[in-house]
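Left out: one protein chain. Kept in place: all the others.
Coming up: chain A.
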Amino acid sequence: MQQLISFATDYSRYVLKGGTKFYTWMGSLGVLMLGMLYVFYLQNTEGLIVTGMTSQIHDGLYFANLVFLVGVAAGAVTIVFPAYAYHHEGMHKVAVLGEMLAITAVIMVMMFVFAHMGRPDRLWHMIPPWGIYSFSSMLGWDVMVLNGYLILNFVCGFYYLWCKYTGNPINNKWFLPLVYVAIVWALSIHTVTAFLISTMPSRPMWFHSMMPIRFITTAFAAGPALIILIFLIIRKNTKFWVDDSAIKLLTTIVTWCLGIAIFLTLSEVVVELYARTEHANGLYYLMFGLHGLTRLVPWFWSAVALMVGAFILFLMPSFRNDFKKLVIPCVMAFTGIWIEKGMGLIVPGFIPSPIGEVTEYYPSFVEVLLSLGIWAFGFFILTILLKGAIGILLGEIKYGGQAAAAK
C-alpha cells in the first residue's frame, strides 16, 4: 500500500516538474479544453441543434473522429506485437509507450461517444444491472471491446511500469498471456467498429465486407505514423533514446499497411463505379459530387493525394532513412487517413439518404471546438502518461530513490 502511494506521488511529482516548453504546451492544451467544456455545456443544454447534424445526416465530425481514434488505439498493437511475438529488442524497450497511446486513444473515443450521444446523461442505460446490455447491437459490442481494451492496456502498461518502479521481476505467468490477449483484442476493437457501420444494408456505401480489413490497414498506418512522430519528439526532447531499429520497423509497417489501404480503396472505387448503380451514389458524391452538391470533393481528393504521396515518399530511401524528413510522410499519412476514414467515410454514407434525398453537412463551430478540445485533452493525457512512463523507464523514478527532475 505504501508502495502504491509513493508510486502515485513520485509519478505525479515527476510529471509536474518541467520546463517552460512543457508548461506552454500543457497550458495551450488547457485553454482548448476549457473551450471544450463550454461548448459541451452548450450542447447539453441547447441540444444537438448547435451542431451541424440533422435527421438526414445524423453522424458527423464526432462520429468520424471516434471511428478514426479507435484505429489509432488499435494501431498501438504494431509496437506490442513485434516486441512480444518477435522479441524485437528496440520495440521491447518502448512497448509500454504504445500501451500508453492506446489508453489515451480509447479515453478520447469515450469522450467522443459522450459528445455524439443525444442524451449522454442516460448512458448508464447500457450498463447492467441498472441498464440493459444488448447483445444484438454492434454499439453494445463496441462499448464492451473498447472498455476491455482500455482495461487490458491499463493493466499491462501499469503493471510493467510498477515492476520497473519497485524493481520486482515481472510475473510472466499471467503478464504474457494478458499481453497476447491484448494483441488479439486490438484487432477486435477496430473490427467491431467496422461492423458497426458495415452491417447496415440501408447505407449501401458502407455495406460491404471489405470494411473491416480496410479499417485494420488504415489503422495500422495511421496509428504507427503517429507513434513515429511521438518517438521522434521523445528522442529530441528527453533523455530517453528510442532505437533506430524500432522506428525503422514502424516505418515498414506504415508503408505496407498504407499501400494495402490504397489498394483496397482503389478496388472499391472500381467495383462501385464500373457498373455505377444507384448504390454507388455515396461514393460518387464523395468523388465528384451529386446533384450539384460538392462539399466533400476537395476533402476526398486531398486525402487521396496525401495518402498516395505519403506512400511514394515512404518508398524513397532518402525519406525513409532520414529521420528529419520522415516527419513529412508520417504527417501526410496521418492526415490523409483522418480525412479518408473520418469525414470521407462517415458523411457520404448518408448521402443520398435511403429515400434518395441529397443533402449536405457542415460541422458547426461548436462541433469543431469540441472535437479540438477532445484532441487537446487526449494530448494532455498522453503527455502525462508518456512522461511518467519515460521517467520510470529511465530509472529516474524509483521506489526508495530520490525523484529526479525531468528535463
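Keep this in mind: a contact is a pair of C-beta atoms (placed from the backbone, for glycine too) under 8 Å apart; a residue touches a chain by one contact, two chains touch by 3 or more; residues count from 1.
Throughout what follows, contacts and distances are computed from a predicted model.
Visitor: Among "histidine kinase", "Fe-S-cluster-containing hydrogenase subunit", "CRISPR-associated endonuclease Cas1" or "MbnP family protein", go ahead and choose the protein name stored in UniProt for the chain not displayed.
Guide: "Fe-S-cluster-containing hydrogenase subunit"
Visitor: Just one of A:L123, A:C163 or A:L372 touches the chain that is missing; which is it?
Guide: Of the candidates A:L123, A:C163 or A:L372, A:L123 is in touch with the missing chain.
Visitor: Specify the residue from the set A:Q56, A:N147, A:T166 or A:S302 that touches the hidden chain.
Guide: Considering all chains, including the one not shown, the answer is A:Q56.
Visitor: Contacts of chain A with the missing chain: which residues?
Guide: Output for chain A: 46-49, 51, 53-56, 58-59, 116-123, 125-126, 131-132, 134, 136-140, 143, 197, 199-203, 274-276, 278, 281, 284, 290-291, 293, 349-350, 352-360.
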